[in-house]
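Once you've had a glance at the structure underneath, I'll fire off some questions.
The complex appears here minus one protein chain, its other protein chains still in place.
For reference, chains read A and B in written order, and residue numbers begin at 1 within each chain.
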Amino acid sequence: MTTRDTHLALRRRVVLAGALGLGLMLAGCSGGGSKSGAVELTNVSYDPTRELYQAINPAFAAFWKQKTGKDVTFRMSHGGSGKQSRAIIDGLEADVATLALAYDIDAIAEKGKLLPADWQKALPDNSAPYTSTIVFLVRKGNPKGIKDWGDLVKPGVEVITANPKTGGGARWNFLAAWAYGRKAGGSDAAAEAYVKQLFQHVPVLDSGARGSTTTFVERGIGDVLISWENEAFLAEKKLGAGKFEIVAPSISILAEPSVAVVTANAKKHGTTEVADAYLRYLYTPEAQTAIAHNFYRPRDPAIAQQFKAQFPEIPMVTIDKDFGGWAKAQKTFFDDGGVFDRIYTKK
Amino acid sequence: MLPGFGLSFGFTLAWLTLIVLIPLATIFLKAAGLGWSEFLAVGFSRRAMAAYQLSFGTAAVAGLVNAVFGLIVAWVLVRYDFTGKQVVSALVDLPFALPTAVAGIALTALYTPTGWIGQFLEPLGIKVAFTWIGITIALVFIGLPFVVRSVEPVLADLGREVEEAAATLGATRWQTFTRVIFPAIGPALLTGFALAFARGVGEYGSVIFISGNMPGRTEIAPLLIVTQLEQYAYAGATAIAVVMMLASFAVLLLINLVQAASRRRTGA
Partner (left out) sequence: MSMAPTSESPLARAALITVALVFLGFFLLLPLLAVFSEALRQGAGPFLDALHTPDALAAIRLTLLIAAISVPLNMVFGVAASWAITKFQFPGKALLITLIDLPFSVSPVVSGLIFVLLFGANGLFGAWLAEHDLKIIFAVPGIVLATVFITFPFVARELIPLMLEQGKDDEEAAISLGANGWQTFWHVTLPNIRWGLLYGVLLCNARAMGEFGAVSVVSGHIRGETNTMPLHVEILYNEYDFVGAFAVASLLALLALVTLIAKTVLEWRFGLHAGARH
């Protein structure tokens, strides 16, 4: 991190701002570009990827230096996926967006017109260099005997998940539950009945995935947390070592956090080449190893084989095949008047 | 006639327009883009009505709690001496300084069933966190300094002569308070209540942690705005914002008018 450079830049802006008094709006110029000779990449990401990119950024910087002789530094921004997507649309000049779901990058393409609509084809594997899935985190010893989705709606079981209307991760949870309901009951109506029943077991809907993990882990509320697999590992291994267990359900969903070069911004900053190389680097064995170390599922078959023991085998549905893509899923389930609203309003 | 009216009034108006009025106007502009029927559909949906009811209701309850206890706190701080008074006085402003999210997290930690306070309430069957009571507690925290700081200076400035006169005329201390002191500090108390109320209605950061965000039950109005934004429905978000803002504005204006009238009556 070039904290020093950014401070200097910051101070320069400040002096200007102070001098202009009311004309604050004249302060500062764009953050990208190559002020100190180094290329600067702005990576706007979602919350759980901090450690991942902390590992990958220096490795890529070394790789890039060796390959081209040029320095590259990073500006990282983390936050809720939807909020980050809106920030990019509203002018946060990200060179690359690495968000929780394709829907949020679709929005950047559609509403911000900052990258082509078919961005998902730009990189291998749907532009998702790492994947995850939805699993259960239960308390040590699994006192409520939770094995699968069906156990979540047994009497006395409290389920923690976030609000799918405000959290990207929570949408994956919802769709995974839907997939189970549809498989078990054989119809969409059965799926809706199951999901409705499931949400009656939810005492708290935090606004985001990280909030619900905190509620479950720190506040001790609930018997089971529906969670990203990588988050569940993090909670099991780091947050409360020995206090939790991961349970793999009989069916789940392939969660594909997407990455994309925000082409309009990269072009403006002259970073197209390095941004593209950065995202492609995520598919290299080195990066894929770092990805597995951070509990995301790697795409590279060789690396996946190497970490086979770490990730349980779970049959997974996908958003594109089973839900007709994000645009449709969002409209059907989560927009105003969608299924989620319905299960809460129909008494 | 004092000089400086043109300068101070002009500057006030210009700065107010630049910082507050123009930015707020964009909200109305954006909401207007919706068209009337859609504005009504979003701004007054069943869900939105439930959220307004919760937000305005809890803010009113919290405002009342603050009016009562804030008055006592202000009274104690102005009239009595006790050790540690300076620290207590400084503590009152804490809610202004502590980031609202931190306040929310701290309060949630206190009131969940395993928290310092929650563990004693749980056996009694009282649920605070993730109910409207929790929301109210967060709003009491947020609003307290408004009441104390509105009442305090007026109470401090209140001459003792009138009270002495009342006492000489045989009034009991309670009569003096209700007939002499309370009318004098009433307007300030009302201001404090109004500010705490208005602030509580819009509060987001501290409340989302403790509210539980259950649709139709513990979903506050500002959360609905965020929900709209998550759907990239900026106009829908501004529709809810407009409804909330107009309601708060009406309450504040009403109270300021009442005060202006009472000032005219007392001739101050």
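Basically, a contact is a pair of C-beta atoms (placed from the backbone, for glycine too) under 8 Å apart; a residue touches a chain by one contact, two chains touch by 3 or more.
Treat the numbers as computed from the prediction; the structure is a model and nothing was measured.
Q: Of the residues A:G82, A:G112, A:P129 or A:P298, I need the one that contacts the missing chain.
A: Final answer for the missing-chain contact: A:G112.
Q: Touch as defined at the start, partner being the missing chain; which of A:K238, A:K308, A:K328 or A:R342 qualifies?
A: A:K238
Q: From the list B:V76, B:I133 or B:M214, which touches the chain that is not on show?
A: B:V76
Q: List the residues of chain B that touch the chain left out of this view.
A: 2-5, 7-9, 11-12, 15-16, 19-24, 26-27, 29-30, 69, 72-73, 75-80, 82, 86-103, 105-107, 109-110, 116-117, 137, 140-141, 144-146, 149-150, 152-154, 156-157, 160, 163-164, 167-168, 173, 176, 188, 191, 194-195, 198-199, 201-205, 221-222, 225-226, 229, 234, 237-238, 241, 244-245, 248-249, 251-253, 256-257, 259-260, 263, 268
Q: Determine and list the chain A residues touching the chain excluded from the picture.
A: 1, 3, 6-7, 10, 13-14, 17-18, 24-31, 42, 44, 47, 50, 75-79, 84, 87, 89-93, 111-112, 208, 210, 213-214, 218, 234, 238-239
The working rule: only the chains that are shown with their structure count from here on.
Q: Could you put a whole-Å number on the gap between the CA centroids of chain A and chain B?
A: 36
Q: Residue numbers of chain A touching chain B in their complex, please.
A: Going by the criterion above, the answer is residues 22, 82-83, 86, 89, 107, 111, 163, 165-166, 203-207, 211, 218-221, 330, 334-336, 341, 344-345.
Q: Which residues of chain B touch chain A once you look at their complex with the stated criterion?
A: The touching residues are 18, 42, 45-47, 108-109, 112-115, 130, 208-209, 212-216, 223, 226-233, 236.
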